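Note that this complex is displayed minus one protein chain, with the remaining chains in position.
Chain naming follows the written order as A, B and C, and within any one chain the residues start at number 1.
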Amino acid sequence: METPMDKTMPLHEAIQLYVKNGSHISIGGFTLTRNPMAAVYEIIRQNIRDLHLYAHSNGAGLDELIGAGCISKLEIAYAGIGKAAPTCIRFARAVQNKEILCEDYSNYMMSLRFMAGAMGVPFLPTLSGFGSDILTRWGFSESLRESDPKIVNKKLVVIDNPFGNWAEAEKVLLVPAINPDVTLIHVQKADSMGTCRIQGLTFADIEQAKASRNVIVTCEELVEKENLRQNPDLNQIPFLHVSAVCHVPMGAYPTAVYGYYDYDSQYLKKVGRAAKTEEAFKTYQDTYIYGVKNHSEFLNLIGKDRLRAIAADPETGYSVNMKRD
Amino acid sequence: METPMDKTMPLHEAIQLYVKNGSHISIGGFTLTRNPMAAVYEIIRQNIRDLHLYAHSNGAGLDELIGAGCISKLEIAYAGIGKAAPTCIRFARAVQNKEILCEDYSNYMMSLRFMAGAMGVPFLPTLSGFGSDILTRWGFSESLRESDPKIVNKKLVVIDNPFGNWAEAEKVLLVPAINPDVTLIHVQKADSMGTCRIQGLTFADIEQAKASRNVIVTCEELVEKENLRQNPDLNQIPFLHVSAVCHVPMGAYPTAVYGYYDYDSQYLKKVGRAAKTEEAFKTYQDTYIYGVKNHSEFLNLIGKDRLRAIAADPETGYSVNMKRD
Amino acid sequence: MNKAPAYTPKEIMTIMAAREIKNNDIVFSGTGISMLAAMAAKKINAPDSVIFFETGAMDSLLEEIPFAVADPRIMYRAAANSSLADAFATMQNRITGDKVIAVLGAAQIDIYGNLNTTCIGDYESPRIRFPGSGGGCDVLSFVPRCIAFMQHERQKFVRKLDYLTSPGQLAGGDTRKKAGLRPGGVSIVVTNLGVMRFDKDTGRMYLDKFYPGITQDDILSNTEFKMDVSKASEADPPTETELKILREDCDPQRLILGP
Partner (left out) sequence: MNKAPAYTPKEIMTIMAAREIKNNDIVFSGTGISMLAAMAAKKINAPDSVIFFETGAMDSLLEEIPFAVADPRIMYRAAANSSLADAFATMQNRITGDKVIAVLGAAQIDIYGNLNTTCIGDYESPRIRFPGSGGGCDVLSFVPRCIAFMQHERQKFVRKLDYLTSPGQLAGGDTRKKAGLRPGGVSIVVTNLGVMRFDKDTGRMYLDKFYPGITQDDILSNTEFKMDVSKASEADPPTETELKILREDCDPQRLILGP
């Protein structure tokens, strides 16, 4: 199976090619920063259902997917979008109404689970979570686990430290690896082979990408290979992990991309208000997601003025003194 | 215990303060690149003995320390200095003559052991080494392990995968964490608080530093805090891991520092020739290590012409077309 | 009412928490008022303390208040930008983790300082679903000191949590150690009524300080479990200097402090 050297393609093709009904997916970013929103909207537009989503704190993207009814199972550490929605609203409703099955972990556990997947080992150890209900309460039943080979047989396992009391630990908690079918991330720069450069915090994007069977990258800038190779120290994801590269400027809007644009707190608040009722949320998604053909049409709908207001200051990387209340 | 904001001090003070007879230490770099040679020479000059050294492939520094009789125990993956000495010569002699106790691991195992130490867990899992003598042959006996609380009770442990056949692994090999008393690394840039920037490959330096109770950093350039903070994405070791910062230009000579200077293959070859007999090696160390007060005197002895010959080309980061045979 | 304090509840809460932060502390900060407390400590009483986020930013230069721990404002001029995995490893690692103090909020707390940020009602079909652990469970497992911000209400200071998200002293005594946890958990609770601490032996919460104008009875009637108030005294109110720095230098737009 030869890997093509040029992996660029339109986003709708990449989603169609790699994200299927029932796929296990993960998305990059954290709460209100660098969520792969263009990819999320495209999944919604293509009406892909029954997705199994692995998330640490993937706020804005997660709530859109849940609100659109794309998700049936969720493994998660945190669902919030910062000040705009301290708890993701469609997420909370869906869990309360038992519309999705949800299993809880911590942010470190989820990070380690992706890291285990990236490393190719079945689990990683941690000293987090002893005595908590995260350890004892499972969101997926034993029978569900047995019937689905894509779900691990146990949520978490505690073992005695086989090295005595080495590192002052008597017990160790093991978290199982995640290897998603597809991971969707949004980065600042990528080349056509798929090598990626993330600017600012990487969250768990690198681990999520490396753990995944396929990776769809959307990027602010599609650059020449030579451009990225002028400083290999800044490139975190080499091309061999990546399946598709889609050039989507402002592809994380309305979440922030460090050095490019800030989050749009007005828009996020509007979505938060709409999320409070099913009807309002449907109207919102009808207008802003289903009502447009692609991300560029969506951005037209938002309008140049809003986009200009959130443009990043080149020195600080965010929009200085932007109105945020 | 307040941590001082200014951690700069002369190298001989840092070594005196943190490296003691019997200390467990690790050194950064790999074969002929970025070994903390100035720090190694200073340990030799201060005649510190009975050291326990953890190494993956720390070539040039390792062989000087062993040749000077500073090391009594060694946990290692590889002892070679590239083309100059495919096997470290004083290392081989010391093992053959049973002058040091040596326990073998692989490069990944040693990297994972430092990573476990950095993460604060007692072990990490891998699928490497099943069926090998690395798993079955221990360099340290059970009785030595029992008598020394600083040595882990078991070399390696194999367990059944507690998550069934998850990640297609039936068994998993666990490697125990390392937390050295002191790690010595040489970096391109550091500030006085101890934040470090490594240019080019980091090998296992980051994990070694983060695993260690104390870290002595030597640096090519001691820069203002503001300088490093202009791009936090390039700084791999934040100050809170670091105990001492010593400004030692060319502190990795005769090994290479990417972007600053190349390895000195003539000098390494000369050391390799001297290493073939105990007498010649003693004469060599008498002249170049004991015969000088510090690294700057040592560099004077090497001479400006040699140093100029290995200066890095600013574009490629190494000395282009340098005579290397 | 001439004793009415010249500060809001959020202001006194922020100052009470800030005072607990020592110079050279590495302050793990959650969102909202936690960030403000960390910023205030740095500007008032602990100039060499360091603000640190689970998302991987160490010693951020906060020129504006971030709205989340992933806000681009925390990435500017940090000592290092890394990842979740790196940030939590720094806390799990005893050598560095022992230098960290955490500041965070919760939906429910019990007498042992265990926290719930997951749900009200049954886990499988909750009446109210909250965001979940985030890094809370990790931090309370790893670091020796933690300040928890709470609204002081009976349904939040409860006898039994609906879900134990983040471990405090579990069931008190040596149960935390026996479960496999290192010493740690919530050590200080700061509410709109007072400041609570924990007995070293029993692991139980007791009232340490009540704010000017608040009585022990106010606190007891807003706490579902039986809390020891016998050692309590009145808190020193925020000073003019503290309030001035908080209002003018930390949150001039009152984004967190509110009106």
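Everything below uses one rule, namely that a residue touches a chain if its C-beta (ideal position, glycine included) is under 8 Å from a C-beta of that chain, and two chains touch if they have at least 3 such contacts.
Just so it is clear, the structure is predicted and the values come from calculations on it, not from any experiment.
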**OP:** Tell me the shown chains the invisible chain touches, ordered by label.
**Re:** A, B
**OP:** Have a look at B:Ala92, B:Val223, B:Val292 or B:Ala309 and name the one touching the chain we're not showing.
**Re:** B:Ala92
**OP:** Tell me which residue among B:Lys150, B:Lys171 or B:Lys293 touches the hidden chain in the full complex.
**Re:** B:Lys171
Subject >> Selected residue (touches chain absent from view) among B:Ile15, B:Leu32 or B:Val215 >> reply: B:Leu32
**OP:** Touching the absent chain in the whole complex: find that residue among B:Tyr18, B:Tyr78 or B:Tyr253.
**Re:** B:Tyr78
Subject >> Contact footprint on subunit B, counting only the chain that is left out >> reply: 29-34, 56-57, 59, 76-84, 86-88, 91-92, 95-96, 98, 104-109, 111-112, 115, 126-134, 137, 139, 158, 168-173, 200-204, 206-207, 256, 258, 262-263, 265, 312, 316-318, 320-321, 324-325
Subject >> Absent chain, residues of subunit A that touch it >> reply: 2-3, 5, 117-121, 179, 193, 195, 210-213, 228-230, 232-233, 235-241
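In this section, only the chains that are shown with their structure count from here on.
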Original post:
Of all the chains, which has the CA centre nearest the overall CA centre?
Top reply: A
**OP:** Take the average of all CA coordinates in subunit A, do the same for subunit C, and state the distance between these two points in whole angstrom.
**Re:** 28
Subject >> Inter-chain centre distance, subunit B versus subunit C - centres from mean C-alpha coordinates, in Å >> reply: 40
Original post:
How many angstrom lie between the CA centroids of subunit A and subunit B, rounded to a whole number?
Top reply: 38
Subject >> Of all residues in subunit A, the ones touching two or more other chains >> reply: 126-127, 169, 172, 200
**OP:** Check each residue of subunit C and list the ones that touch at least two other chains.
**Re:** 57, 75, 81-82, 92, 94, 142
